[in-house]
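Here is the structure we will look at.
All protein chains but one are shown at their positions in the complex.
Then we have subunit A:
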Amino acid sequence: MALVSADSRIAELLTELHQLIKQTQEERSRSEHNLVNIQKTHERMQTENKISPYYRTKLRGLYTTAKADAEAECNILRKALDKIAEIKSLLEERRIAAKIAGLYNDSEPPRKTMRRGVLMTLLQQSAMTLPLWIGKPGDKPPPLCGAIPASGDYVARPGDKVAARVKAVDGDEQWILAEVVSYSHATNKRHTLSRRRVIPLPQWKANPETDPEALFQKEQLVLALYPQTTCFYRALIHAPPQRPQDDYSVLFEDTSYADGYSPPLNVAQRYVVACKEPKKK
């Protein structure tokens, strides 16, 4: 019932998305023409080696048009991306709903433990599809974008991925990747943690081209998810990502290596958080 409506809703959204994409392309082809003009004017100005006021005003006009075009293009693209996010959230809801429904329906304990490989792929995918924060000029990256920490009174929503410090049965404390099911809700098989033991993972990727300040810098101490695991360990940033799709290159603290650090490993932006502990326990 709900699922069906969700499905149709999703279908709707998909159609809308398609339309948006088509619009985007129209917009882009239109602005293409203006950009070519600008290019030609630049060339002419450079060959003449003089800037006459005629050229200046013309250039101003061209720039203004190009600006308007770029803005329009951005708007449509943003709308498309929003649509995608909507669809995704709907999908997520559907999944959760299905899970819950499944839980109720099924009497057997659900064989929900995935195979490791599948989990890893999932993790990787989720890392990749973390939305990229592309702010408008003048926008600052919000909290939970890249390295920007969450605001003080941030409450993790259900479905958010977090790094949680849990106590394993043998007394060890470890930071693990977790998903918030609910806030201060106690259920079995779930960990109930105080807030300070939970660090929300970033919700947006930071774009190195536009917001380099939202990235962790070299030699910063962070908690990073060790590849192919679901545990966070302390690490030093070796190199921040160059392009939006790139990963951090980090050095994990590892006593099994000679200099105490592992060779550089790649970790997605999503799985790198600021480290609050002063020292490993």
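Convention: contacts are C-beta pairs under 8 Å (C-beta built on N, C-alpha and C of every residue); 3 or more make two chains touch, one makes a residue touch a chain; residues count from 1.
FYI, contacts and distances are computed from a predicted model.
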| request: Given the choices "WD repeat-containing protein 63", "Galactosylgalactosylxylosylprotein 3-beta-glucuronosyltransferase", "Dihydroxyacetone phosphate acyltransferase-like" or "Transcriptional adapter 3", state the protein name listed in UniProt for the chain not shown. | output: "Transcriptional adapter 3"
| message | For a quick check of understanding: of A:45, A:98, A:221 or A:265, which residue touches the chain that isn't displayed? | response | A:45
| Residue, one of A:210, A:229 or A:249, that touches the chain absent here | A:210
| query | Which residues does subunit A use to touch the chain missing from this display? | reply | 10-11, 14-15, 17-19, 21-22, 24-25, 28, 31-32, 35, 38-39, 42, 45-46, 49-54, 56-57, 59-60, 63-64, 66-67, 70-71, 73-74, 77-78, 80-81, 84, 87-88, 91, 125, 128-129, 131-132, 134-137, 207, 209-210, 244-245
